[in-house]
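One protein chain omitted, others in place.
And then chain A:
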Amino acid sequence: MSIVHHERETAGAAATAATSTTTTSASGTETISMAAALNRALADAIAADPDVVVFGEDVGPLGGVFRITDGLAERFGEERCFDTPLAESGIVGTAVGMAMNGMRPVVELQFDAFALPAFEQIVSHVAKMRNRTQGALTMPLVIRIPTGGGIGGVEHHCDSSEAYYAHTPGLTVVCPSTPQDAYSMLRAAIASPDPVIFLEPKKRYWAKGEVDTTVTATLGEARVVREGADATIVSYGASVVAALEAAELARDDGFDIGVIDVRTLTPFDDETVCAAVRRTGRAVVVAEAPGFASVASEIQARLSERCFEYLEAPVRRVTGFDAPFAPPKYEHWYLPDAERILDAIDTLGLSPTGATR
(Lines give C-alpha, C1' and ligand atoms only; values in the text may rest on other atoms or scores of the structure.)
Protein backbone atom coordinates (compact mmCIF):
# COMPACT_ATOMS: atom_id res chain seq x y z
CA MET A 1 0.00 0.00 0.00
CA SER A 2 2.73 2.42 0.96
CA ILE A 3 4.60 1.64 -2.21
CA VAL A 4 1.56 2.38 -4.35
CA HIS A 5 1.00 5.60 -2.50
CA HIS A 6 4.61 6.59 -2.98
CA GLU A 7 4.41 5.72 -6.65
CA ARG A 8 1.32 7.85 -7.18
CA GLU A 9 2.85 10.79 -5.41
CA THR A 10 6.02 10.50 -7.40
CA ALA A 11 4.07 10.22 -10.60
CA GLY A 12 1.97 13.23 -9.78
CA ALA A 13 4.82 15.40 -8.63
CA ALA A 14 6.90 14.59 -11.66
CA ALA A 15 4.08 15.19 -14.10
CA THR A 16 3.06 18.42 -12.43
CA ALA A 17 6.63 19.63 -12.49
CA ALA A 18 6.82 18.76 -16.16
CA THR A 19 3.67 20.66 -17.08
CA SER A 20 4.62 23.71 -15.08
CA THR A 21 8.12 24.04 -16.47
CA THR A 22 7.21 23.99 -20.11
CA THR A 23 9.74 25.67 -22.33
CA THR A 24 9.12 26.97 -25.78
CA SER A 25 11.86 26.87 -28.35
CA ALA A 26 12.40 29.29 -31.18
CA SER A 27 10.96 26.88 -33.72
CA GLY A 28 7.54 26.87 -32.03
CA THR A 29 7.89 23.41 -30.60
CA GLU A 30 7.82 22.82 -26.89
CA THR A 31 10.00 20.62 -24.73
CA ILE A 32 7.62 18.74 -22.46
CA SER A 33 7.26 15.34 -20.82
CA MET A 34 5.31 12.51 -22.38
CA ALA A 35 2.75 12.94 -19.60
CA ALA A 36 2.30 16.58 -20.55
CA ALA A 37 2.14 15.67 -24.24
CA LEU A 38 -0.67 13.19 -23.57
CA ASN A 39 -2.47 15.79 -21.47
CA ARG A 40 -2.16 18.28 -24.32
CA ALA A 41 -3.44 15.76 -26.83
CA LEU A 42 -6.52 15.04 -24.70
CA ALA A 43 -7.21 18.73 -24.17
CA ASP A 44 -6.81 19.53 -27.86
CA ALA A 45 -9.06 16.62 -28.86
CA ILE A 46 -11.78 17.63 -26.39
CA ALA A 47 -11.61 21.21 -27.61
CA ALA A 48 -11.73 20.16 -31.26
CA ASP A 49 -14.62 17.67 -31.16
CA PRO A 50 -17.76 17.92 -29.00
CA ASP A 51 -18.20 14.13 -29.22
CA VAL A 52 -14.95 13.41 -27.35
CA VAL A 53 -15.38 12.57 -23.65
CA VAL A 54 -12.72 11.37 -21.22
CA PHE A 55 -13.62 9.20 -18.28
CA GLY A 56 -12.39 6.53 -15.90
CA GLU A 57 -11.35 6.18 -12.28
CA ASP A 58 -9.60 9.22 -10.71
CA VAL A 59 -9.41 11.14 -14.00
CA GLY A 60 -11.50 14.05 -12.68
CA PRO A 61 -10.29 16.43 -9.95
CA LEU A 62 -7.24 14.26 -9.18
CA GLY A 63 -6.18 14.35 -12.81
CA GLY A 64 -5.41 10.64 -13.01
CA VAL A 65 -2.95 8.61 -10.95
CA PHE A 66 -0.25 9.70 -13.40
CA ARG A 67 -1.84 13.17 -13.85
CA ILE A 68 -2.42 12.60 -17.55
CA THR A 69 -5.89 14.15 -17.27
CA ASP A 70 -4.68 17.00 -15.07
CA GLY A 71 -6.92 20.04 -15.33
CA LEU A 72 -9.28 18.62 -17.95
CA ALA A 73 -12.33 18.40 -15.68
CA GLU A 74 -11.72 21.94 -14.45
CA ARG A 75 -11.20 23.35 -17.93
CA PHE A 76 -13.90 21.47 -19.84
CA GLY A 77 -16.40 20.57 -17.12
CA GLU A 78 -17.70 17.29 -15.85
CA GLU A 79 -19.64 16.77 -19.05
CA ARG A 80 -16.37 16.15 -20.89
CA CYS A 81 -14.06 14.62 -18.27
CA PHE A 82 -15.50 12.69 -15.35
CA ASP A 83 -14.89 10.06 -12.71
CA THR A 84 -16.83 6.81 -12.84
CA PRO A 85 -17.51 4.12 -10.27
CA LEU A 86 -14.46 1.91 -9.82
CA ALA A 87 -15.28 -0.83 -12.31
CA GLU A 88 -13.19 -1.38 -15.42
CA SER A 89 -15.72 -3.50 -17.29
CA GLY A 90 -18.24 -0.78 -16.55
CA ILE A 91 -15.91 1.89 -17.87
CA VAL A 92 -15.28 0.09 -21.15
CA GLY A 93 -18.81 -1.34 -21.46
CA THR A 94 -20.42 2.08 -21.13
CA ALA A 95 -17.87 3.47 -23.57
CA VAL A 96 -19.14 0.87 -26.06
CA GLY A 97 -22.68 2.15 -25.60
CA MET A 98 -21.58 5.76 -25.99
CA ALA A 99 -19.72 4.92 -29.20
CA MET A 100 -22.89 3.19 -30.43
CA ASN A 101 -24.64 6.50 -29.88
CA GLY A 102 -22.14 8.53 -31.88
CA MET A 103 -19.63 9.66 -29.28
CA ARG A 104 -15.86 9.23 -29.19
CA PRO A 105 -15.01 8.06 -25.66
CA VAL A 106 -11.45 8.03 -24.38
CA VAL A 107 -11.16 5.93 -21.23
CA GLU A 108 -8.31 5.36 -18.81
CA LEU A 109 -7.62 2.02 -17.13
CA GLN A 110 -4.96 2.75 -14.56
CA PHE A 111 -2.59 -0.20 -14.87
CA ASP A 112 -2.20 -3.23 -17.15
CA ALA A 113 -3.57 -5.80 -14.73
CA PHE A 114 -6.42 -3.51 -13.69
CA ALA A 115 -7.61 -3.58 -17.29
CA LEU A 116 -8.30 -7.30 -17.13
CA PRO A 117 -11.86 -7.01 -15.74
CA ALA A 118 -12.63 -5.14 -18.98
CA PHE A 119 -11.06 -7.81 -21.16
CA GLU A 120 -14.37 -9.42 -22.12
CA GLN A 121 -15.82 -6.08 -23.20
CA ILE A 122 -12.68 -5.33 -25.21
CA VAL A 123 -12.45 -8.69 -26.96
CA SER A 124 -16.12 -9.57 -27.38
CA HIS A 125 -17.55 -6.15 -28.11
CA VAL A 126 -15.06 -3.34 -28.70
CA ALA A 127 -13.11 -5.39 -31.23
CA LYS A 128 -16.08 -7.03 -32.95
CA MET A 129 -18.97 -4.57 -33.02
CA ARG A 130 -18.11 -3.18 -36.44
CA ASN A 131 -17.75 -6.65 -37.91
CA ARG A 132 -20.82 -8.13 -36.21
CA THR A 133 -23.00 -5.36 -37.57
CA GLN A 134 -21.29 -5.13 -40.96
CA GLY A 135 -20.27 -1.57 -40.28
CA ALA A 136 -23.62 -0.31 -39.01
CA LEU A 137 -22.12 0.30 -35.56
CA THR A 138 -18.53 1.38 -35.23
CA MET A 139 -16.33 1.73 -32.16
CA PRO A 140 -14.28 4.92 -32.43
CA LEU A 141 -13.05 4.67 -28.87
CA VAL A 142 -9.65 4.81 -27.23
CA ILE A 143 -8.64 2.74 -24.21
CA ARG A 144 -5.58 4.22 -22.54
CA ILE A 145 -3.54 1.83 -20.40
CA PRO A 146 -0.27 2.79 -18.70
CA THR A 147 1.92 -0.18 -19.50
CA GLY A 148 5.13 -1.94 -18.51
CA GLY A 149 7.60 -1.70 -15.66
CA GLY A 150 10.68 0.19 -14.70
CA ILE A 151 9.01 2.41 -12.10
CA GLY A 152 9.34 0.18 -9.05
CA GLY A 153 5.66 -0.60 -8.88
CA VAL A 154 4.28 -3.52 -6.89
CA GLU A 155 2.57 -6.54 -8.42
CA HIS A 156 -0.25 -6.05 -10.94
CA HIS A 157 1.03 -2.53 -11.72
CA CYS A 158 3.76 -3.28 -14.27
CA ASP A 159 2.70 -6.06 -16.63
CA SER A 160 2.96 -5.87 -20.40
CA SER A 161 -0.35 -7.09 -21.81
CA GLU A 162 0.02 -6.00 -25.42
CA ALA A 163 0.00 -9.51 -26.88
CA TYR A 164 -3.54 -10.14 -25.60
CA TYR A 165 -4.79 -7.10 -27.47
CA ALA A 166 -2.60 -7.52 -30.54
CA HIS A 167 -3.97 -11.06 -30.88
CA THR A 168 -7.53 -9.74 -31.12
CA PRO A 169 -8.73 -8.94 -34.66
CA GLY A 170 -10.32 -5.51 -34.93
CA LEU A 171 -8.15 -3.72 -32.40
CA THR A 172 -5.44 -1.25 -33.23
CA VAL A 173 -2.68 -1.45 -30.62
CA VAL A 174 -0.18 1.37 -30.28
CA CYS A 175 2.67 2.10 -27.92
CA PRO A 176 4.56 5.37 -28.38
CA SER A 177 7.98 5.97 -26.86
CA THR A 178 8.47 9.74 -27.24
CA PRO A 179 6.49 12.82 -26.23
CA GLN A 180 6.02 13.76 -29.91
CA ASP A 181 4.60 10.35 -30.81
CA ALA A 182 2.53 10.35 -27.63
CA TYR A 183 0.89 13.60 -28.71
CA SER A 184 0.48 12.84 -32.40
CA MET A 185 -0.52 9.21 -31.98
CA LEU A 186 -3.10 9.96 -29.29
CA ARG A 187 -4.67 12.56 -31.57
CA ALA A 188 -4.64 9.99 -34.39
CA ALA A 189 -6.09 7.32 -32.08
CA ILE A 190 -8.98 9.57 -31.06
CA ALA A 191 -9.64 10.45 -34.70
CA SER A 192 -9.42 6.79 -35.79
CA PRO A 193 -12.58 5.05 -36.99
CA ASP A 194 -11.30 1.92 -35.22
CA PRO A 195 -10.94 1.14 -31.52
CA VAL A 196 -7.42 1.78 -30.28
CA ILE A 197 -5.67 0.23 -27.31
CA PHE A 198 -3.30 3.04 -26.41
CA LEU A 199 -0.45 1.69 -24.31
CA GLU A 200 1.58 4.33 -22.48
CA PRO A 201 4.97 3.15 -21.21
CA LYS A 202 4.97 4.36 -17.61
CA LYS A 203 8.71 4.56 -17.49
CA ARG A 204 8.58 7.16 -20.28
CA TYR A 205 5.95 9.44 -18.71
CA TRP A 206 8.56 11.82 -17.32
CA ALA A 207 10.96 11.73 -20.24
CA LYS A 208 11.01 15.08 -22.02
CA GLY A 209 11.21 15.79 -25.66
CA GLU A 210 10.20 18.29 -28.28
CA VAL A 211 6.56 18.30 -29.23
CA ASP A 212 5.15 20.07 -32.23
CA THR A 213 1.36 19.92 -32.02
CA THR A 214 1.04 20.46 -35.76
CA VAL A 215 2.78 17.16 -36.47
CA THR A 216 0.29 14.45 -37.37
CA ALA A 217 0.78 10.70 -37.15
CA THR A 218 -0.63 7.84 -39.17
CA LEU A 219 -1.27 4.75 -37.07
CA GLY A 220 0.36 1.68 -38.57
CA GLU A 221 3.68 3.31 -39.43
CA ALA A 222 6.94 2.37 -37.77
CA ARG A 223 9.64 5.00 -37.27
CA VAL A 224 13.29 4.63 -38.15
CA VAL A 225 14.89 6.06 -35.02
CA ARG A 226 18.42 5.50 -36.14
CA GLU A 227 19.83 4.26 -39.41
CA GLY A 228 22.40 1.48 -39.22
CA ALA A 229 24.28 -0.68 -41.69
CA ASP A 230 25.24 -3.76 -39.66
CA ALA A 231 22.14 -4.84 -37.73
CA THR A 232 18.67 -3.59 -36.84
CA ILE A 233 17.09 -3.50 -33.41
CA VAL A 234 13.30 -3.61 -33.69
CA SER A 235 11.55 -2.40 -30.56
CA TYR A 236 8.70 -0.36 -29.07
CA GLY A 237 7.71 1.44 -25.90
CA ALA A 238 10.21 1.86 -23.09
CA SER A 239 12.51 -0.74 -24.64
CA VAL A 240 13.36 1.68 -27.45
CA VAL A 241 15.51 3.53 -24.92
CA ALA A 242 17.47 0.37 -24.09
CA ALA A 243 17.78 -0.32 -27.81
CA LEU A 244 19.27 3.11 -28.43
CA GLU A 245 21.68 2.72 -25.54
CA ALA A 246 22.80 -0.62 -26.94
CA ALA A 247 23.27 0.91 -30.39
CA GLU A 248 25.39 3.70 -28.91
CA LEU A 249 27.53 1.24 -26.96
CA ALA A 250 27.92 -0.97 -30.03
CA ARG A 251 29.29 1.98 -31.96
CA ASP A 252 32.25 2.01 -29.55
CA ASP A 253 32.93 -1.53 -30.73
CA GLY A 254 32.76 -0.45 -34.34
CA PHE A 255 29.26 -1.63 -35.14
CA ASP A 256 26.67 0.50 -36.91
CA ILE A 257 23.33 -0.58 -35.45
CA GLY A 258 19.98 0.81 -36.58
CA VAL A 259 16.92 1.13 -34.33
CA ILE A 260 13.30 0.97 -35.38
CA ASP A 261 10.42 1.99 -33.13
CA VAL A 262 7.46 -0.11 -34.25
CA ARG A 263 5.01 2.32 -32.55
CA THR A 264 1.91 0.51 -33.85
CA LEU A 265 1.93 -3.18 -32.91
CA THR A 266 -1.11 -3.94 -35.04
CA PRO A 267 -1.58 -3.24 -37.90
CA PHE A 268 2.11 -3.99 -38.25
CA ASP A 269 4.34 -2.00 -40.62
CA ASP A 270 6.03 -4.88 -42.43
CA GLU A 271 7.33 -2.55 -45.09
CA THR A 272 9.50 -0.27 -42.94
CA VAL A 273 10.73 -3.03 -40.64
CA CYS A 274 11.50 -5.50 -43.43
CA ALA A 275 13.27 -2.84 -45.53
CA ALA A 276 15.66 -2.13 -42.66
CA VAL A 277 16.29 -5.77 -41.84
CA ARG A 278 16.87 -6.68 -45.49
CA ARG A 279 19.44 -3.89 -45.65
CA THR A 280 21.30 -5.01 -42.54
CA GLY A 281 20.78 -8.77 -42.79
CA ARG A 282 20.74 -9.05 -39.02
CA ALA A 283 18.10 -8.23 -36.45
CA VAL A 284 17.29 -8.27 -32.75
CA VAL A 285 13.73 -7.76 -31.49
CA VAL A 286 13.45 -6.16 -28.07
CA ALA A 287 10.41 -5.88 -25.81
CA GLU A 288 9.85 -6.23 -22.08
CA ALA A 289 6.81 -8.55 -22.19
CA PRO A 290 7.42 -12.28 -21.60
CA GLY A 291 8.81 -13.66 -24.86
CA PHE A 292 6.69 -16.76 -25.30
CA ALA A 293 3.84 -16.18 -27.79
CA SER A 294 4.54 -12.46 -27.70
CA VAL A 295 4.54 -9.50 -30.06
CA ALA A 296 8.32 -9.98 -30.20
CA SER A 297 7.73 -13.58 -31.36
CA GLU A 298 5.37 -12.32 -34.02
CA ILE A 299 7.89 -9.81 -35.31
CA GLN A 300 10.59 -12.48 -35.29
CA ALA A 301 8.33 -14.84 -37.24
CA ARG A 302 7.41 -12.19 -39.78
CA LEU A 303 11.07 -11.36 -40.36
CA SER A 304 11.88 -15.06 -40.82
CA GLU A 305 9.10 -15.41 -43.38
CA ARG A 306 9.72 -12.21 -45.26
CA CYS A 307 13.45 -11.61 -45.03
CA PHE A 308 14.86 -15.15 -44.87
CA GLU A 309 17.00 -14.87 -47.99
CA TYR A 310 18.53 -11.63 -46.72
CA LEU A 311 19.36 -12.87 -43.23
CA GLU A 312 22.97 -13.56 -42.26
CA ALA A 313 22.00 -14.89 -38.84
CA PRO A 314 18.85 -16.00 -37.04
CA VAL A 315 16.68 -13.14 -35.80
CA ARG A 316 17.15 -12.90 -32.04
CA ARG A 317 14.72 -11.83 -29.36
CA VAL A 318 15.50 -10.04 -26.13
CA THR A 319 12.43 -9.98 -23.91
CA GLY A 320 11.22 -10.21 -20.36
CA PHE A 321 11.33 -13.67 -18.85
CA ASP A 322 8.44 -16.13 -18.97
CA ALA A 323 7.86 -15.41 -15.32
CA PRO A 324 5.37 -13.06 -13.64
CA PHE A 325 6.62 -9.48 -13.74
CA ALA A 326 9.29 -9.01 -11.12
CA PRO A 327 8.98 -7.32 -7.71
CA PRO A 328 10.67 -3.87 -7.60
CA LYS A 329 13.98 -5.18 -6.24
CA TYR A 330 14.22 -7.69 -9.06
CA GLU A 331 13.02 -5.74 -12.06
CA HIS A 332 16.50 -4.59 -13.09
CA TRP A 333 17.23 -8.27 -13.74
CA TYR A 334 13.93 -8.85 -15.50
CA LEU A 335 13.81 -5.92 -17.91
CA PRO A 336 15.79 -6.15 -21.15
CA ASP A 337 18.64 -3.68 -20.93
CA ALA A 338 21.44 -2.53 -23.22
CA GLU A 339 23.74 -5.22 -21.84
CA ARG A 340 21.40 -8.05 -22.76
CA ILE A 341 20.77 -6.52 -26.18
CA LEU A 342 24.53 -6.29 -26.78
CA ASP A 343 24.88 -9.96 -25.85
CA ALA A 344 22.28 -10.77 -28.49
CA ILE A 345 24.09 -8.59 -31.04
CA ASP A 346 27.24 -10.58 -30.22
CA THR A 347 25.55 -13.72 -31.53
CA LEU A 348 24.79 -12.20 -34.94
CA GLY A 349 28.23 -12.95 -36.39
CA LEU A 350 29.48 -9.38 -36.72
CA SER A 351 33.25 -8.77 -36.71
CA PRO A 352 34.66 -5.83 -34.71
CA THR A 353 35.67 -4.06 -37.91
CA GLY A 354 32.19 -4.09 -39.24
CA ALA A 355 29.75 -6.56 -40.70
CA THR A 356 31.10 -9.83 -42.03
CA ARG A 357 29.18 -10.80 -45.12
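Everything below uses one rule, namely that a residue touches a chain if its C-beta (ideal position, glycine included) is under 8 Å from a C-beta of that chain, and two chains touch if they have at least 3 such contacts; residues count from 1.
Everything below uses one rule, namely that contacts and distances are computed from a predicted model.
Look at the chain that isn't drawn here: its UniProt entry, checked against "Pyruvate ferredoxin oxidoreductase", "Hydrogenase", "2-oxoisovalerate dehydrogenase subunit alpha" or "4Fe-4S dicluster domain-containing protein", names it "2-oxoisovalerate dehydrogenase subunit alpha". Residue in contact with the omitted chain (choice from A:Leu62, A:Met98, A:Ala113 or A:Ala229): A:Met98. The omitted chain makes contact with just one of the residues A:Leu62, A:Ala113 or A:Leu137: A:Leu137. Summary of contacts with the chain left out: across A:Gly64, A:Pro179 or A:Gly220, the touching residue is A:Gly220. For the chain left out of this panel, the touching residue among A:Pro61, A:Pro117, A:Pro314 or A:Gly349 is A:Pro117. By the touch rule set out above, chain A reaches the unshown chain at residues 53, 79, 84-85, 87, 89-90, 92-103, 105, 117, 120-121, 124-125, 128-138, 140, 169-170, 172, 192-194, 220, 266-271.
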